[in-house]
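A single protein chain has been removed from this complex, and every other one stays in its place.
So, subunit A:
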Amino acid sequence: MKEKLEALKIEALAKLQDVSNPQELNDLRVKYLGKKGELTEVLRGMGGLSAEERPIIGQVANLVRSAIEEIVEAKQEAFVQQETLNRLQAEKVDVTLPGRRLAQGGIHPLSRVVQEIEDIFIGMGYRVAEGPEVETDYYNFEALNLPKNHPARDMQDSFYLTDDLLMRTQTSPVQVRTMQAMKGEAPVKIICPGKVFRRDDDDATHSFQFHQIEGLVIGRDIRMSDLKGTLQQFVQEMFGANTDIRLRPSFFPFTEPSVEVDVSCFKCGGNGCRLCKQTGWLEILGAGMVHPNVLEMGGYDPAEYSGFAFGMGVERIAMLKYGIDDIRHFYSNDMSFVKQFRGV
């Protein structure tokens, strides 16, 4: 009987060794270990054994069973592992195929630049003031020291609706409106962003509609040196810490003295390049000390108060900042243009 068991073991192990799939393994398991399996069959004959033989044979039988069980388990584990491997292999994706993106829109580059400038000035203690696009001649010109027939009105030919109403040519009327609304209270610190309109034929650098941001500060003892300091701080935040400014005398009817403000070219650091036309400087701002007539019309006594104002073209700044060569892109709203301004 012992020999039978040994033979069974050898046969079973040999067969199991060669098993090639889970089904076959299961069949063999049943064949040898099942209730009606061959091992059970052999053990049935144990009844005819002597009391001395029985434990010995029993021990052998157990060894044979566990040997078979062991290999069945090992084989089973191998098959599971193989199966997992096969599944993982089958589930492999092409990681280079594109993913599903988040829906992404964007903010118009001009809005971006306006917000950026607003944020810089908000950080410096300014509020944002806005006003109507359709203005009266009084707010757009007269209250800004440009009486009717003033030669400087030539500088900005305007879109009139009636003799007295026009599309504002600058956001300065908001300054006057704010001054009047403040009723002589100081300090005033505002910036005024918005659309403005001038009768220009559109070309690469002109647009009949464009955006301005103007600033106004009124207080006691506001100095020209404060204007310099303020603009210096602004351009350094806007264009980088190494940016410098240069003031050149100029003329605006609503400020006296008036200056044009250049910033050192942030592209070449002032060495001269195509952007700054080899001058090292970029003209970006007009500024000056608020004219006493303007203060007076705004309700501030020029003997007591002084102030400064500045203004810049948003398109111009956006063009310099992003290297845009044609102002008309802003209003074409071509997706291939506006989509370029979505990132950080």
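Just so we're on the same page, a contact is a pair of C-beta atoms (placed from the backbone, for glycine too) under 8 Å apart; a residue touches a chain by one contact, two chains touch by 3 or more; residues count from 1.
Keep in mind that, in the parts below, contacts and distances are computed from a predicted model.
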Hidden chain of the complex, named as in its UniProt record, picked from "Peptide/nickel transport system permease protein", "CU044_5270 family protein", "Phenylalanine--tRNA ligase beta subunit" or "STAS domain-containing protein": "Phenylalanine--tRNA ligase beta subunit"
Which of A:33, A:124 or A:275 contacts the chain that the document leaves out: A:124
Residue, one of A:228, A:267 or A:321, that touches the chain absent here: A:228
Full-complex contact with the absent chain, from A:63, A:134 or A:204: A:134
Residue touching the undisplayed chain, where the options are A:28, A:238, A:259 or A:324: A:259
Contact footprint on subunit A, counting only the chain that is left out: 97-98, 100, 103-108, 110-111, 115, 118, 121-128, 130, 132-136, 149-152, 154-155, 159-162, 165, 167, 187, 189, 195, 197, 199, 201, 208-209, 217, 219-226, 228-230, 232-233, 246-251, 256-259, 289, 291-292, 306, 330-336, 338-339
